[in-house]
Each structure stands twice: as C-alpha cells, then as structure tokens.
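Next up is a structure, given as structure tokens.
We show some of the complex, not the whole, and keep each chain where it was.
Naming follows writing order (A and B), and every chain is counted from residue 1.
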Amino acid sequence: MSSRLSVAVIGAGYWGPNLARNFRASADWNLAAICDLDLERAQRVADSVGGVPITPSLDDVLADPAIDAIAIATPARTHHPIALAALDAGKHVMVEKPLADTRERGVEMVERAGENGLVLMADHTYCYTPAVLKIRELIEDGALGEILFVDSVRINLGLIQPDVDVFWDLAPHDLSIMDFILPGGLDVTSVSAHGSDPLRTGKACIGYLAMPLTSGGIAHVHVNWLSPTKIRQMVIGGTRRTLVWDDLNPQQRVSVYDRGVDLALQSKATADTRAANISYRLGDTWAPALPEREALANVAGEFAAAIRDARPARTSGESGLRVLSVLEAASTSLGADGAPHHVASHIKEVQEA
Amino acid sequence: MSSRLSVAVIGAGYWGPNLARNFRASADWNLAAICDLDLERAQRVADSVGGVPITPSLDDVLADPAIDAIAIATPARTHHPIALAALDAGKHVMVEKPLADTRERGVEMVERAGENGLVLMADHTYCYTPAVLKIRELIEDGALGEILFVDSVRINLGLIQPDVDVFWDLAPHDLSIMDFILPGGLDVTSVSAHGSDPLRTGKACIGYLAMPLTSGGIAHVHVNWLSPTKIRQMVIGGTRRTLVWDDLNPQQRVSVYDRGVDLALQSKATADTRAANISYRLGDTWAPALPEREALANVAGEFAAAIRDARPARTSGESGLRVLSVLEAASTSLGADGAPHHVASHIKEVQEA
C-alpha cells in the first residue's frame, strides 16, 4: 500500500461516483475521502464503493498531509477556487471539463500549478477511450498523413442545462479530443460560432463551430440538444487516409479508409494544372481491434503516472486551457452573429490584452 | 398524340440521357429532338430511347413551331443565353440546377419568362423524390409543428469539378430541397460560408453554410468532396415532431420522431422561468411507406401540368433564384473569412443595389 497515492474526490453529484469507483479499483490509488456538502449523497457514493470516509469540509481534505491529490467534480464555476486552494495546499489536481468557467481563471490555475510544481490535469475522459487512444496513435504514426479536416457531430435529445449553452455543455468533448489527437494540438486561428435558440430558452440549443486550422484545413463541430437521433461521429481526413470514428457502433467504432483524392504535387503547379493532376484512390477499409477498457481507469492511471514522473498529464491544464480559449472565442463570435473571432493561443495573451 | 406536349432536350452529356428517357416514357410528352453540338453523343442518347431526331442546331429547335418546350442540361454558364433565346422564341423552359451562374442572370431569366407568360421551371430533381414529396406534405399538414432547425449533410468522395467549388456543386440540392419543403420557402436573412481547400486545388472542397431562418431557428448545410463515407441525411426539427431523412437507407428513408423538448409557453415567461417549464417527450417513431417512383418522371409531369395550367411550377424559376441568391451570398461570405453576408430576398434587390 505504501506505493499508492491518495486521492479525495470533491463532489458526489453526477460524475463523482464514476471517479470514486475508478480510483477505488485502481492499483495506483488509495481513495481517501469523498467530499460533498450534501453528506447524504456523499455517503451513497462511499457505500457504492464498499465504504470510504466522507466529509463536508474541503479544508479538512486539504489539511490532511496523507492526501496527495484531489479530483474535482463540482459545477464549473467552483473549479477555480477549489483548484487554487488545493494547489496552494500542495495537492495535485484533476478537474472535470471544462477546466474553469472563464479563460482568465483557467490561466491562473495553469500558472499556479506551474509555480507550485504540481500536476494540473484536465479530466478529458473521452481522450482515454480505446478508440481515441488508437486514433491518436495512428495519426502520430503517420497513417493518415497530414490532417486536412476534422468534422465532429455530437447530437442527441439532451437536457437543456440551466447555466450553460450547448457549446459549453457538449463541445468540450469534441475540442478536447481534437486537441488530443492533432499533432500540434487544437491550433486554430479563429472560430465562427453559429447558434440557435429556436425554443427561446435563453441560450443556444443548436450550435456549429467552424475553425480554420493553423496548419491548413478546417475543423468543424456540430452540437445539438434537439436532435431525436443520437449521432456521435468524427471524420478525420488526411492526405494518406481518412478515418471515421462512430462511437455508437460498438462493432466497428474506428474505420480507416484507404480512399481519397490524390494530388500529384509539382513544384511549378498552378491551380489549373493542379486540378489536372487529381486522381482517386478506392482502397480497402480497415477497422483496428480495440481493447475493452474503461476510459476512467486510464485517466486514473495517467494522473498517477504524471505525478510520479513529475510531467504534465497527456491532458494537461494547458490542453484544458486551449479548449477554454476556443469556447470563450466562440461565445464572442456567437454574440457577433457568427463573425469569426480570434482565438487566444498563448497563455499570456488574455492578460496582455 | 394530339394532347401531348413536345419537348427537345438540349445537351446530351451527364444529365441529358436521364431527361430524354423520362420524357420518352411520359404520357404527357412527345420527345421531339436531342440537341447537342457533339452529334455522336446526341445519337447515343437518341438510340438509347429507341430513336429520336438529333440536331446540332439550337436555332433549328427554337424555330420549330411544333416544339412547345425545351429542357436544358448544358453547363451552368450557358443556361442564361439558351434560356433567354428559348423564352424569346416562345418556348417553355426547364433548366438543370443551378438556374444560372450568377444571380443577376437568373433574375433576367425569371423576368423574361414572366414578361412572355411562359413557364420557367428549375429542375430540382430531388424535390420530386417520394421522400421529399412526403416531407413537404407532412410539414404542410402541420405534423412537425413550426420548423426550428434544418440540418443537411451531403458528403462523399466526389469528383473535384474543374469550374465550380463544392458549394456550387452540391449545396443546390440541399438548398432547393429546403426551399421546397419549408412553408415560406428558403427564407434566410444571411449566410455564413466556411470552406476549406486543404489540397490546394484552387477551390473549396469542404463547405459549411449557416443560415438563420427569418422565422427563427437555423438552417445548416455540410457538403464535402473528401469524405470516404457517403452520408445524405437531413434532420428537420419542429415544435411538435422531428423528422430524419436518411436517403441511403432504402428500408426506412423517412422517420418521424414524436420526441423532443416541450416548452410550456406562458405569456409572462422570462428566460429563467422558461427553463423551468421545459419537459421531454419520448414518443414513438413512425416511418411512412413511400411509393416507388422515379423523381424525373414526376418532374416531367409537373412541367407539363404547369404549362397546361399556366401556373408556376412547384420548383419555379423563383425557387431557382432563391437558391442562387444563397449561393452568391455564400461566395461573398467565403471571401470574407466566413463573415455573415446578407441574402438578397427580393427579385429586384440585386439590380437596385
């Protein structure tokens, strides 16, 4: 047991029980406490994992020298104060998405973690699913070539949230995945956000994000709370191959198509001669076998490994910040009828502005 | 035979043979000629329908008093001169999409037809498929309630066209269908177009159109030549029900979901109290049986009926013009990095501007 790290889960609402269960089952972790002001639901979570101490006091958790880290699963607006308090108490921190409710607060969290030499990890759970891990690996290995476009659709009949619009509710998934799999992370120059609130609920229920990639090409996200059919599909087009991830097809989640448009590149080619040099490949399709493993088990393992190796987590605070940057720019674009808005790409940018 | 109308097909390329075959099979029409400068391919088309006169001369066709109408299936840039000449010769005209290569020329065609009291019909073939006809009927009957959003995806590995981008190649389908099924036609205030040409072919191969509907809600189109998977799906959300049209699922093309978000509307409701009044319906799904009938057979029938009844075709020149208006505004938006651009809605607007 001496080699295990100790963690407390803060927040026993929707996501907390999943964190608790996975930390409990992990060989890397000792689940030290469940912390929630609502002691009754804290107890239910504690019971569900076979008994763990509960407490309503974050201060007590942070004062406990035996606790190495906390995992925050509270509402977004509370991420910032809880994380800063924990970082100041010398605890490593994992935060449920989104990292914070504003980019500025996210910057402060990232900087504080850096100053204190602690791990700040974004719990971008989807990134640790077998499918996304495989996609990242394939792109890294060059199987797709250079990335030309990423198109993500995440639509379903969804709960209209009281505090956030559909962009802040759903798009963090798509954006964090793109940040994880793209070679240079989610590196976009601007974002245009188109939203609609046709039921006049007071916030967008349908949303589209168009984002030119700095490397060329385009990323696009469609999120929607009003769709009766559920679609979770990402198409990633590359110069060599194109990949389709259909998360609702358990029998073939990831398909790699050796099919596409080839361009015979010539140094002196003009647009006209380029068109003449286009050819089409209609090759095989290949669907890699994926291991069966719960994403959150991988998350728990990565959090421990980052702490032990004193390195940033694969989904670091910075990655959480890149997602926040896009979301914040999207909100601005949304307020300007979809006019493209610059995305802050450097950590200092917002403060200097 | 005396009651049949006579038609000549102009252009024997990709689409002409389909027109010829359907006019030939129609009880409403006498197929009088195939006209193409390339006589060899005109002959092939004529042979394929069992023998019809061919000619390289448009003038001869237009001079023939026995011919009532022409159907134009030539490249887009030639639609305008051919149509005007035909209208001036007293012929009714059907034009393959897009109506013309610029909105201004389209306006001139519509006006000339009006002045001459002739039918100008846009061959928006998809509108005459059993699926789209049924969708129009359902919306007209109020089965969906008020329309909240329309999301259309039309992606496939496609031929990169030498002269047009992906918007002008594919989006006319989606736009003309929306114009056909929406109660007030395609009535949008502005369009934001986001495109990408990651292979540097000289024109957009990936495109997105976001269009706020004048009636509230949003319409969106995704067209893509670089997708290895083929998707042709439209989701039409209404206050009462939502409809999904999956054109690649022959066993269930149209599904109507009695499922959605309900809002208890109150006269004094604020955004906050609105949120509290949201409820969810998880009702049945219903898929109407669709007759098996080739769309072009319906097109031929509608062309004849419009001429006989001296009324605009269901896909009139004006509808072709509305499609052109969006495409032209989209091109402008595209040139402005996706900034939303006003869509000309009145026929006079472009000329006055």
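What we mean here is this: a residue touches a chain if its C-beta (ideal position, glycine included) is under 8 Å from a C-beta of that chain, and two chains touch if they have at least 3 such contacts.
Bear in mind that the values here come from a model prediction, so they are computed numbers and not experimental data.
All chains share one sequence here; work out the copy total for the full complex from the 2 shown.
Spelled out: 2 chains shown, and the full complex contains 4 copies.
Throughout what follows, only the chains that are shown with their structure count from here on.
Within the complex, which stretch of subunit A touches subunit B?
148-149, 151, 153, 155, 157, 160, 162, 190, 192, 194-196, 198-203, 205-206, 208, 210, 212, 216-218, 220, 222, 224-229, 235, 237, 239, 242, 244, 255, 257, 259-261, 263, 271-272, 274-275, 278, 280, 282, 285, 337-340
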